[in-house]
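All protein chains but one are shown in place.
Up next is chain A:
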Amino acid sequence: MAGGGSSVEQPRPLPCSSLIGGAGPRAARLPCPRGPARPVGVSPEAGARALAHVGGPERRRGRGGARSRNARGAGGAGRREPVRGRSGSPGCVRSRALGETGAMNTVLSRANSLFAFSLSVMAALTFGCFITTAFKDRSVPVRLHVSRIMLKNVEDFTGPRERSDLGFITFDITADLENIFDWNVKQLFLYLSAEYSTKNNALNQVVLWDKIVLRGDNPKLLLKDMKTKYFFFDDGNGLKGNRNVTLTLSWNVVPNAGILPLVTGSGHVSVPFPDTYEITKSY
C-alpha cells in the first residue's frame, strides 16, 4: 500500500524507460500529465482526477517520481482511492518518449499511417473488384460460318520437318461481346480454335486466329471472309477426309484483378475436310 509516505523526500528515481525499456504495459495505463496524449487503458475520469490533484504548477514539473510524489502527497486519502482503483498506480511515470510515439506529431508517423491506410483501402477495393465478378457467366452467343476449305500436304516448315496436312479455311464471325465487359474486365483475348480427332491423336486443338479486344474497343464483332492467322498444320495426316472438324470461338477474360476464366461462346460450326489434296491451286 502507500508505504512510501507522503512527506518523504525521495531522491529522484531513474525514469522507468531507461531502466527496463518503457516499463511495459503497466506504465502505459498511467495517466500522463504531459499534454492531451492519454495512454491506452486508462479511463478519462481517472486521468482527470489524477490531474486535478496535482494542480497547475506541478504539471510543469516533468517526469517520474516528482510527479508521483506530488500525486500521492497532494490529494486526500479519499480522493486517492478512485485513481488507484482504476489504474492501480499512484501517479505517472511515463517518460517523454512514449508520449510522442502514440501521437501523430512527426512527419514519419504521419507518413506511416497514411501509407498503411492507403494500402489497406487499395487492398479492400481490389478484393471487392474480385469478389463482385468472380461468379459471373461470361458466355455470349456466337455465330460462325465457314465459306471455303482447302487441304494440302506439305512439309511442316513451322517445326517438325515431316509431311503433314495443311488446312486452309475462310470463315465469318458474328458476335456481340458488349455484355461481357464490366468494371473488372481489362481485355478479352479471343481465339478461334479447331478441334478434331485423328487416328494418331484422340484429341487435337489448333488455334487458327486470335484477336485482343481491350476495354473501350468496339465490342461488336462482324468479321467476314477472314483468313486464318496461323497455319493449320496437323500432327500427321489426319485432316484428309476428316468429317468432323469443329470450330469454336472462345475467349480468355483478363480482369483488373481476380480470376482468369476461359469461356467458350455458345455456337460452333463443324466442317468436313476434303478427301483429296489440292496440289495446283494456292489459297
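As a working rule, a residue touches a chain if its C-beta (ideal position, glycine included) is under 8 Å from a C-beta of that chain, and two chains touch if they have at least 3 such contacts; residues count from 1.
In this section, contacts and distances are computed from a predicted model.
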From "Autophagy-related protein 101", "GPI-anchor transamidase component GPAA1", "Transcription initiation factor TFIID subunit 13" or "Signal peptidase complex catalytic subunit SEC11", the hidden chain's UniProt protein name: "Signal peptidase complex catalytic subunit SEC11"
Per the touch definition above, residue among A:120, A:200 or A:244 touching the missing chain: A:200
Absent chain, residues of chain A that touch it: 3-4, 10, 13-14, 16, 19-28, 30, 64-65, 68, 88-91, 93, 98, 101, 126, 158-160, 186-187, 189, 191, 193, 195, 200-207, 210, 212, 214, 230, 235, 250, 252, 254-260, 262
